[in-house]
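Handing you a structure now.
Only one protein chain is missing; all other protein chains are in place.
Per-chain residue numbering starts at 1, and chain names A and B are given in the order in which the chains are listed.
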Amino acid sequence: MTTAHFQSHYIPNTELEQSEMLATLGLTTIDQLFHDIPDEFRNPALNLPEPLSELEIQRELAGLASKNRALGSGPSFLGAGSYHHFIPAIVKALMTRGEFLTAYTPYQPEVSQGTLQVIYEFQTLISSLFGMEVANAGMYDGATSLAEGVLMACRVTNRERVAVSDTVSPAYLQVTRTYCQAHGIDIEVVRHWEPKVGDDTACLVVQYPNFYGGLEDLGDFAQLAHGHGALLVVSTDPTACGMLNPPGHYSADIVTGEGQPLGIPTSYGGPYLGLFTCKEQYIRQMPSRLVGRTVDSQGRNGYVLTLQTREQHIRRERATSNICTNEALYALASTIYLAAMGRQGLKQVAELCYHKAHYAASQIEALPGYSLPFQRGPFFQEFVVQCPAPPAEINRKLMERNILGGLDITVPPYSDPLPPDLDKGMLLCVTEMNSKQDIDALVAGLAEFN
Amino acid sequence: MSPEDRKYTREHEWAKVEDADAKLVSVGITHFAQDELGDIVYFDLPNVGENVSYMQKMGEVESVKAVSDLFSPVTGRIESVNNELVDHPELVNDDPFDSGWIMRVVLEDLGELDTLMSASEYDEYTGAS
Partner (left out) sequence: MLKGGSRDTGMLLMERSVPGRAGVVTPPLDVPEQPLPDAAILRDDLALPEVSEPEVVQYFTALSQQNFSIDTHFYPLGSCTMKYNPKINDEIAFLPGFAAIHPLQPPDQSQGALELLHTLQEYLGEITGMSGVSLATLAGAHGELAGVLMMRAYHHAQGDLGRTKMAIPDSAHGTNPASAAMAGFDVVTLPSDKDGNVDLEALHELSGPDLAGVMITLPSTLGLFDQNIVEVCRIVHEAGGLVYGDGANMNALLGRTKLGDLGFDVIHLNLHKTFSTPHGGGGPGAGPVCCAPTLEPFLAAPIVTSSGNGAGPSYSLSTPEQSIGKMSGYHGNFGVLVRAYTYIRTLGDAGIKSISGNAVLNANYIMQALKDIYYLPYDRTCMHEVVLSADWQRPRGVSGLDVAKRLLDYGFHAPTMYFPLIVHEALMIEPTESENRYTLDAFIEALRQINRESEDDPDMVHHAPHTTPVSRLDEAGAARHPDLRWRPSV
């Protein structure tokens, strides 16, 4: 097959039809349409492989996919911000409907009520889940949500110092630094047991449950921050909010989170979904889209994008953020997930995670050579184990049993800084996907080292 | 025709003397301005007690799909702002010269108003005459 006459099956018009269309323009070749491109730069050599048929594509990519270990192919205990949860079949079945999947941002409300009403439902469910007054239509992911929350806190307070607890995800801290680098914002990492907040602090940033799984007292943090006129910004896990008081319960001002646990596959880190909520009084400083309910010219209920003057397409360089395309399809996925799980289901999932994680922790703690130095207080589904050997070595051995172990926190960025009693620390995560058999297999694997 | 009891700026604000002895002036935007903006949905207004300066930004007005700066036509201290606009910004669409006033300012010098346009000058400027 020669590529000179290759006609992609994604292009309907045949060469004959193309010629007829060109004739209406007084042209004979498509190349003539590109005469504005300077000759020396037009039609460069393009070194790409030959086109493949769908059959060949399937084979080639199935081959690549098989070089990756899928989470379902054996027990897996890796979390650290990306969680392996059960996803009901209806999530994919509904979100891949072409009417949702192949629509654009709902700029024409009359023909986008499906997407708009879904986002309104999403805002309802997420604000409810986090115990907050307002949720937006979503951000890119949990890390960028937190970074935008920090920028927003600086705008609200007109202050430029930020205190970030040392139990916030190191990756989230990195992204926050990237976002703040051009704004002269001073980011200070503070100790979680005595966070330093001053009268020039814009916000105190904490994570709940924290990166190491622990549940710290949000009420104390709120009191401390508010006592200095600072905001409390909390990054949280939506699954945990199924059984625990959400950050809104403790007067947090901005609550962000990673929406991936709500029906979104781990997919090597994306696409995920940034959750973003705040108190109503700060709404005009909020980034990203908002959907509001209103009426049409005949008095019928309908939904529209609203408060758009905050956004880049209107306020340009003075917008609250540059965000435009977000993760709407995954806001849909999480709305379907939350609708299906419902009040009882989400609580049950959270409790399964809690009990299984605590069972695993108690079994591991009982092993000689292992300790749980970090878990003095309550925790949710993750915990840090101090191991008798380097975590990387243990993980290699576990993989020989087809078990994906925990996160090695002795390497950057997690090790910066690492308490001395965690110099062989591993962050383990247990969810409802791990059966007792899985957990017992993990414990047996770990027992090999002591 | 714009009312003749007040003065106008090229940025489409008006200033009207309410009490000459107290040097108290009310400030708003013109009919022409509200018409250009369309449905007004929000005002970002300064606080009572703050100072404003002639032709300096005093706030923002938002319609559904536009944001515009508001410029103060006078220099002085803000005596009051129209809190009705918080819940009913549409007052400025409906009645820009009266109940849609934006703020009242105590001027340093009433003579400052002399530099602004009269109603007929403003109408000529906007092509309304």
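As a convention for this text, contacts are C-beta pairs under 8 Å (C-beta built on N, C-alpha and C of every residue); 3 or more make two chains touch, one makes a residue touch a chain.
These numbers were taken from a predicted model, which means no experiment stands behind them.
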Check: shown chains touched by the absent chain are A, B
Residue among A:Y330, A:Y370 or A:F449 touching the omitted chain:
A:Y330
Just one of A:E60, A:D220, A:E365 or A:D416 touches the chain that is missing; which is it?
A:E60
Positions on chain B contacted by the hidden chain, ascending
38-42, 62-64, 89-90
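Here, only the chains that are shown with their structure count from here on.
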Once you find the CA centre of chain A and the CA centre of chain B, what distance in Å lies between them?
46
Chain A to chain B touching residues, read off their complex:
284, 308-309, 314-315, 318
As the complex stands, chain B meets chain A at residues 41-42, 44, 62-67
